[in-house]
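Everything on this sheet refers to the single structure shown next.
Only one protein chain is missing from this complex, and each of the others stays in its spot.
What follows is chain A.
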Amino acid sequence: MSLSIYNARLLDPASGLDETGAILIDRGKIKEIANGQTEPHADATNTIDAAGLCLAPGLIDLRVKTGEPGIEQKETLATASRSAVAGGITSFVVMPDTRPVIDDMALVRFVADTARANASARIYPAGALTTGLDGNAMAEIGLMAQSGAVLFTNGDMPVANASILKRTMAYAASLGASIMSRPDERSLSGSGVMNAGELAGRMGLPGIPVEAEWIGAMRDTALAEATGCTLILDQVSTPRTVAIAMEARKRGAKVFTTAAAHSFFFNELDVGDYLTYCKVNPPFRDEETRLGLIDALKNGLIDAVVSAHDPQPPEEKRLPFGEAAFGAAGLETVLPAMLSLVHDGPLSLLEALAPITCRPADMLGLPQGRLAKNAPADVILFDPGKPWLCEREHLRSRSTNSPFDGRRLQGRVLRTFVGGEEVFAHASLA
């Protein structure tokens, strides 16, 4: 069984490839990449004519929350996977903020095994940095890493105590484990529910100031530098946070940054009349900050873009803004959000794809995320210009709290392959 996808616009950010051609998939791997080839491979048992479509590596998402185990009404690994592959995401990392918290090796294995059994996407567990995410006691980083945890994080609640974080980083560094930390000084941001500023003041809502993120980033990067730990600053929301990371990197610290796809698309005004679907943390910032973040992305300073998928059931969102939960479903809107930056001009297709394919793959040391001979055949076919209306009732996540609800988007995944198997085909192909 081999598959030839031909006549496609091949896009591979890792090698800079952007031209018409064909790939041959065999036994789960990419066997051949034929630039310029508009005909199927002669020896292929199956063929797909991809005229007018882009073929790219499947997307890799470093930050997804599900509710499994314990909060399955939000999302299970299977429903998240279903939503992911429809959005072109073929590999993703799940956060440890579940019930119970993923803080020991049995739970890491539970997530990995459940994913393998029920999900078509490749799912990688992240382990808790501290037991129960309590910020006090180091979790078994080494044993969890042996069981398959690819990185370690305290999730939405950063470790408040700098001394504990420093020791945990030093320990993780000795094991070569990566730590992902949300830069956030909670004593400044704790009561906030939206971006601090004029709008929050007028709406009578407590704000989350940008300084909280800067201080968090300065602390975390300083500790990464001191300990030699690999640090991923989780969901930076301002260009200055990126600059803080870059300065640390210049001094030799192993610091990376991610940003949520929606933070390039929305600004604080989208909160409008207290729309809780737009309540996320970090919050949508002001327009100048949003544009600055796009600039940083354009300049290659943001290493990875994540969905920050955080599904919330209606009972967590149908509340007054201040009381509603943070979080947005995001798996199916990463690609259109990134493509909006292509359609609006600032990014090329390869620039838009790099932070959601090869760069996160490199951060985790994964072989996928590229169109390369013998790489896993995790690929997507998408129509970059296809217009569609995002309606939450059609999203595949179990909870459909998307800020994109009602938005007209451009760019749609038509087919998704994981290990050479087709795991998603858009309804229009049926």
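Heads up, the rule we're going with is that a contact is a pair of C-beta atoms (placed from the backbone, for glycine too) under 8 Å apart; a residue touches a chain by one contact, two chains touch by 3 or more; residues count from 1.
We adopt the following convention: contacts and distances are computed from a predicted model.
Trainee: As a check of understanding, state which of "Amino acid ABC transporter permease", "Aspartate carbamoyltransferase", "4Fe-4S dicluster domain-containing protein" or "ATP synthase gamma chain" is the UniProt name of the chain not shown.
Mentor: Missing chain, per its UniProt entry: "Aspartate carbamoyltransferase".
Trainee: Out of A:318, A:373, A:394 or A:408, point to the residue that touches the absent chain in the complete complex.
Mentor: Counting the whole complex, the residue in contact with the absent chain is A:318.
Trainee: Touch as defined at the start, partner being the missing chain; which of A:39, A:113, A:198 or A:288 qualifies?
Mentor: Considering the complete complex, A:198 is the one touching the chain left out.
Trainee: Against the chain that's been left off, what residues of chain A make contact? List them.
Mentor: Counting over the whole complex, chain A touches the hidden chain at residues 197-199, 201-205, 273-274, 315, 318-323.
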